[in-house]
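Here the complex is missing a single protein chain, while all its other protein chains stay put.
== chain A ==
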Amino acid sequence: MIEAPDLSLSALSPFLFVFGAALVGVLVESFAPRHVRQPTQVALALVGTVGGFACTLLLAGRGEVTAAGALAVDGAGLFLQATIAGLGALSVLLFAERALDPARSAFVASAAVPAGSPRDRELLTDERVQTEVYPLATFAVGGMMLFVAANDLLVMFIALEVLSLPLYLICGLSRRRRLLSQEAAVKYFLLGAFASAFFLYGLALVYGATGTVQLAGIRQSVTDDGTGTLLVLGLGLLVVGLMFKASVAPFHTWTPDVYQGAPTPVTAFMAACTKVAAFGAILRLLYVAFGTADWTWRPLVYGIAIVSMVVGAVLGLTQTDVKRMLAYSSIAHAGFLLTGVIGLDAGTGSGLAATLFYLLAYGLTTVGAFAVVTLVRDGDGEATALAQWAGLARRSPLTAAIMTFLLLALAGIPLTSGFTGKFAVFRAAIEVGAWPLAVVALVTSAVAGFFYLRLVVLMYFSEPAEDGPSVGVPGLPTTIVLAVTVAATLVLGVVPGSVLDLADGAARLVG
């Protein structure tokens, strides 16, 4: 007789909401006539993500382990789930924008038509859209929320795949520049599958060393029996798999290509939500399972953090494309986030709260920055070459001002959320004595600041080219996204106190 595991349905409600919406979306795709699909799917995806967001807020303050120890419902997990669901809802709004482009959508009309064929050119300005992107994105949001709550390596692996597989697909569904988009999807898929194989081998080795895949069981085994070669090797492979998803150098090689090739709303979604999810899983794995043996991971993470900050900042200097530049910026930010992970000192450090706050601030700013990228267009779609942004402030002072503000936030200038976040993670690192890391982080912040400011200078102090791009008038969805992200970036920078307190109160991992 097998006993059914104890399932707390209320604790599972965010997942039920998001996955439910995604499944209904699949049914709509199968049975609804084509002309009603787009509005229905957008509404469903928004209901799913906003509903998931609301459910996590209702659960605030809970701390329990449910589903036979497979899921942890705790402060940090709920904070990250709310962040992911909220950023996911903003991304869905960007997906839904139809007013900007004569091509009517960022997503292809029919993915099955070969790129560049006569039929494909006919469909370029067609009304119809491959509306599967909405359920796929909702599945990805659900996978990400599961990823940060997984208290078991198997569930973590399944969540990793549930979030990755839909992302591989929607990367390849751009309406314009389809070859680039498909190439990005192939690269992301092959490298992503390669990385998840490493994660899985790490899982197998940890299982062999400890006899369990539950994080609490691994912690128990590490505390009682110490760490052997097999366990450390397994941990290393698990970290490689997770760092890949978080686009941390030296596992970053896919990031610039995929960020550039994917449709910009998808890039915004990936840059913000995947990063939050991957760091949630990294925090939980390192803190819950290996918190009592931190010598096994601290030197590794320390080194990777330095490499990531340096690679992101230095290679970001050489970029000539806005999306690639933001991709290298995301690699550098992954390094800054890892300084917060280093600041995780068993129970006492402020690293966990600092990392949670940083993830929220970075996610909001990044979605906003990519939303601005969708506005700047020429006859061929988005104009992403840096040279085309010259003199943008003359054409559209408001767009240039918004982009400047968001870039300053990414650079970490005071009175923006970026400054508060950086201050918090650097302080956490210094508190545990990792001041050399904080010094490297400060130097690389300065280097990275240069390439953000270069774009600002380009927008304000260069002559606009004759045939330069125009700035599209955004429809309601993009306007909402811009308003929310700019307001949040400002509020988190000027009066961060209440959100910092919230992150501080949420900084608890059960296991």
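The rule is simple: contacts are C-beta pairs under 8 Å (C-beta built on N, C-alpha and C of every residue); 3 or more make two chains touch, one makes a residue touch a chain; residues count from 1.
Please note the rule applied: contacts and distances are computed from a predicted model.
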**Request:** Could you tell me which of "Phosphate transport system permease protein PstA", "NADH-quinone oxidoreductase subunit K", "Allophanate hydrolase subunit 1" or "Arsenite efflux ATP-binding protein ArsA" is the UniProt name of the chain missing from the displayed complex?
**Result:** "NADH-quinone oxidoreductase subunit K"
**Message:** Looking at the full complex, which residue from A:115, A:385 or A:491 touches the chain that isn't shown here?
**Reply:** A:115
**Sole contact to the chain not displayed, among A:24, A:124 or A:180** = A:180
**Request:** Write down which of A:99, A:197 or A:465 is the residue touching the left-out chain.
**Result:** A:197
**Item:** Residue, one of A:29, A:74, A:97 or A:257, that touches the chain absent here
**Value:** A:257
**Asked** In terms of residues, what is the contact footprint of the unshown chain on chain A?
**Response** 111-112, 114-116, 154, 157-158, 161, 165, 168-169, 172, 178-180, 182-187, 189-190, 193-194, 197, 200-201, 203-205, 207-208, 211-213, 256-257, 260-261, 318
